[in-house]
Structure formats: C-alpha cells, structure tokens
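Working notes, structure below.
Moving on, here comes chain A:
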Amino acid sequence: MAYLGSRRLFVLLTAGALASAACGGSAAQRAALKVQSQNQAGTNAAAPGGGGYSGGDAGASAAPAEAGAATSDVAGSSPGAGASSSGSAASPAAGSNSAAKSSSAAAQPATRSAAGSSGGSGAQSSGAGAGKVLPGGSSGPTPGAPTPGGPPGAGSAVGGATDVGVTANSIKVGHIGIYSGPVGSFGDDLSYAGRAKLQEINDSGGINGRKLDVLVRDDAWDGTKGMNAARDLVEREHIFAFCCIMSVNTSDPLTPYADEHKIPHIGADGWGEPQYKGAWTFPVSASAVTEAHMLAKYQAEKQGAKRVAIIYINNPTGRAYVKAYEEVIKKFNGEVVFSQPATFDDPGTTTFIAQARTQNIDTISTYLDPGIFTRLVREAAAQNYKPKNAFSGAAGLYFQVTPNFTGPNGEGTIAATHWVTNDMDTPGYRAYKAVVEKYYPKIDHSTWTKGGFVGASIFGNALKSLGLEVTRQRLKDTVDTLSNFETGLGPNISFSPGHHRANKTIYLAQIQRSGDKFEFKYIAGPLVDEYAETN
Partner candidate 1 sequence: MLTARGLTVAYGPVKVLHGIDLDIASGEIVALIGPNGAGKTSTLNAIAGLLPHQGEVTLDGEALPTAAEEVVRKGLALVPQGRRVFPTMSVEENLLMGAYSKGARWKGSDERFAPIYEIFPRLKERRRQEAGRLSGGEQQMLVIGRALLSQPKIVLIDELSLGLAPKMVLTLLETIQRFNAEQGTACLLVEQAATAALKIASSAYLLQRGEVVYHGPAARLRDDVDVLHSAYLGQGTARRESAIRR
Partner candidate 2 sequence: MTKLIQTLIIGLEYGCVYSLIAMGMVLVYRTTGVLNIAHGGIGVLAGFIAWDLNTLRGWPYFPAIGAGILVAVAAGLLFERFIVRRLAAPALATVATLALFLLLQGLVFVVPWWGNTWGQVFNSPFANKQVAIPGADYSVSWDQLILFGNVLLFFAGLYFILRRTRVGLAMRAVSDDPTAARLMGIRQKLVAPVVWGLAFGLSGLTTMLLAPILLLDNTSLTAFTLKALTVTFVGGLISLPLTVLGAITLSMLEVSTQLYLPNVKGLSDAWPFLILIVVLVARFARGTKALEDTAVAPA
C-alpha cells in the first residue's frame, strides 16, 4: 500500500521534473528531451515493421520471451547475433575463433557463414534472415529480429541480412557519456562531438537508408554505473553496437563484456590499457600509458626533470600512468620520488603540495581532472610554491576549462593530447569544428571530443561500407581491417585483428598567456610512442 502511494508520488515527481526541464531547461536539457522523443518516434516507426524490440508493451507474451533470453544468457551464448536460437540450425560455437583468423576483406563472406549466426550469406537474404527467428516462430517477438516479422514491409524498404538492433529503417546505437558526476560539468562535451557526427550522418541521409537511433546513457564517470547502463542497453534495449564511449571508467569494464556478448564497440577512448585486449573494442585515442611515456621523455629531455611527484586518481588507469611515467623517467636518470592517490571527496592536494615542497620536487605530473587539478594549483599558489618545471598532466587536463579555472597560477602546465591542438588550425580541424559546432556551438574542444568524432566517423564509414547487410560480425571484421583511415586530426587510424593499438601519437600543449587570457598552445608533436607495447 505504502509502496503504491510512494509510486504515485514518484510519478507526480517525474512529471514535475520533466516539466521543469522543459520550461526552464538549458539547451542541453532540451536536446536530451529531443533525443527521447526521437527514440519514441523510432519505436513507433519500427512497430509496423514487425515486432517491438523493447518489450515495452509488456503483456503476457513479452514475459516468456524475456525469460528465454535470460536462460540463454545462463547457457553462456550471446544474446546477439541470433545465437540465442538454441533450437535452430545455427552453430554458435563456430563464432569468434575463425573470425579472428580471417583478416582479409575477401574472406568476409566465408567468415560470416562460419559464424553462422547471421543466417544466410548471400544477398538474397530476406528468407534466410527469417530463419533466425526463435523456435517459438512468429509469436515470440525475438529480441533483435525485427525485419523478418513482416516480410512484405522488409522487402519493400531494404533487403540484406540484419542483426540485433537493426530494423528496416534504423540501427540502434548505444552511447554512454559523462553527463554528471565529478567531471560532469565538462564531461558532456566529450559525448557531444561524437553525437554531432552521428547526427550529421543522419541528416545527410543516414546509413544506406537506415537512420541511426542513438540511445544515450549517463555513467557519471563511474564504471559501475556505466556497466549498468551498458547492460540495460544490450539486454533490454537490444542495441546493435556501442559507439564512441569516451569515458575510460566505462570503456575498460565494457571491453570484456563486449567480447562476451560479441558487440562491437567502435571508437573507444583508449585511455585505459584493458581496452586494447578486447577483440570487439576499437579504441581511437591513445593510452594514458603512452601519454606518460611521452610526457616523461619530453620533460626529462627538454626540461631536465629529475625529481618527480605524481598525484593521480586511484583507478587502474591512474596507476598505469604512474608506472609508465616512472619507467621512462628512469631511463633518463630521473625518479618518481613519491606518488599520491587522490579522490574526489577529499583530494589531499594540500599535503601533496606541502610534501612536494619539502622533498625538493622539480616536476609535478598529474593524472587528474581539471577540478582537482585546479585545487592543486591554487593550493600551490597559496603556499607560494611552484615546481621548477611546473605541472604536467595526462590528456584529462587538455580542456579550455583548465586554464579558465586555474588562471595565471596554471601558466606553464603541459598537457598531453592525442590529436592536433586547437591552435594548430589544420584543415582537418576546421572541418571537424564545422560539423561539431553546427550541433553544439559552445563545446570545449579537447582530446576526447576529437576522439569521439573520429570514432563516430569510423563507425559511420564502416557501416556504410557494409551495404544493406548489417551484422555485428561484419562490422567488426570491417573495422578490424581498417587501414589508414584519414582522420584529418593528426594520426591516421589502422586496425588489424588482434592489434587495436591504433593511436600511439601524442601532441603536447602548454598553458600560455595570450593577452589577458590563458590558453593551451602547441609545443611539441607529433611524438610517436616508442615504448608502447605492440598489441
């Protein structure tokens, strides 16, 4: 009873929340609402095509279907790619190994049939596509088998084998961004660039007649939340693929999950090392390890850094950053004198600075977000202290908000970035900027916005090259053989199976005064990481 009461209350509250967002909301909030209504439109459009994929119409029929999906999960097979058809002729086991071996584009059709999951191999696939319906036949709206439900409709719109999350006129794409949490105030920009590119693809006709239906979730820069969102997207919303997730805390744990469920993740942020171990994850930006290598090398060679202190956010990437920096600085007879983990609720910057001063530190390197970094710099200024070589930091610092926050105290700070810096003004950068700012004019261009853009571009191009036959396996194989993709933003991107470390390039930028403002200016690059692992 009480439960019901509180639910009614919450319904009211939700209404209030939406109303307030609609009336006074910022542009971003309105955009959020727009996306939602778009999604709804997508649902409606898909419905006549046969079979709602979300199970939103609950009812008695939806429940058994869900239960079926759940049991197949337990069996260990992927819910995607129709492998859940336990009773059908498909051979789920054949999957990934053979796929990994086949590397040339010519081998693709063979791979597909080996995988078996996508049904028939030929272009005359509409009948074969229908073959991957669950044993239940027409009554069970299979998660992710929308086209076959209505053969006439499917035939008239587009043909081709399809996969989970692909309908006659849409492809469901999952995106997880940083919209709240400790870095939320600039984290949303990271998503907007990639989403701008996806939107542009839609506005210029979509993918061979299909529109991208982008489902957006928030992870608050928290891997746990991110994985919750990922599971919801995969297991309830039945998306086709993930695209351009720029949150390291989500991308890292998502990598094994994507492999397990065989879901492509195109354009991951690549900051964390675990992402390079995934067969289905394609990072486009460089690793924090690479940043640390190049920063250490540059600071040792050009600035004579000998005694370094590092403060880092205590997550796996932060720890890898410290280790990598230490490895390289040792090669130049320097040392990391001490390192200290930081947390958002109590960053400990005051005593870090105090300790750095007493230990005769000449360089402070950081793996931080602009917020904690600003506290660090302010603390140092209050204590009238600045290390000889000032501060440096991973790509997390390369935002315009950083100099805006720190003011003159941050002058001289060096940050790593994986793409051309904003002041380089290359044609590629101008083209990127034109697209992004068309949709999100006030965006703070950083390493990650560019990475998101590149990821979305690769995703769009690869999908286009698939023609009408859009399956996860084919998408993966296509991106796996991507060669020298022109990003226009510095490094070009190439993947090969088992080798997903596509970007080992670092540019360095420094906070410098220009007039009464402070901005990041190009100082070095492209530096290619010679210490990086080769995988």
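If you want to know what made the cut, all candidates are chains of the complex that A comes from, given by their letters.
Everything that follows uses one rule, which is that a residue touches a chain if its C-beta (ideal position, glycine included) is under 8 Å from a C-beta of that chain, and two chains touch if they have at least 3 such contacts; residues count from 1.
Keep in mind it's a predicted model, so treat the numbers as computed, not measured.
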Query raised in the report: For chain A, which of 1 or 2 is the touching one in this complex?
Result: 2
**Report entry** Touching residues on chain A, where the partner in the complex is candidate 2
**Finding:** 17, 20-21, 23-26, 28-29, 179-185, 188, 338, 345-346, 348, 350-351, 354-355, 357-358, 370-371, 374-375, 378, 381-384, 404-405, 407-409
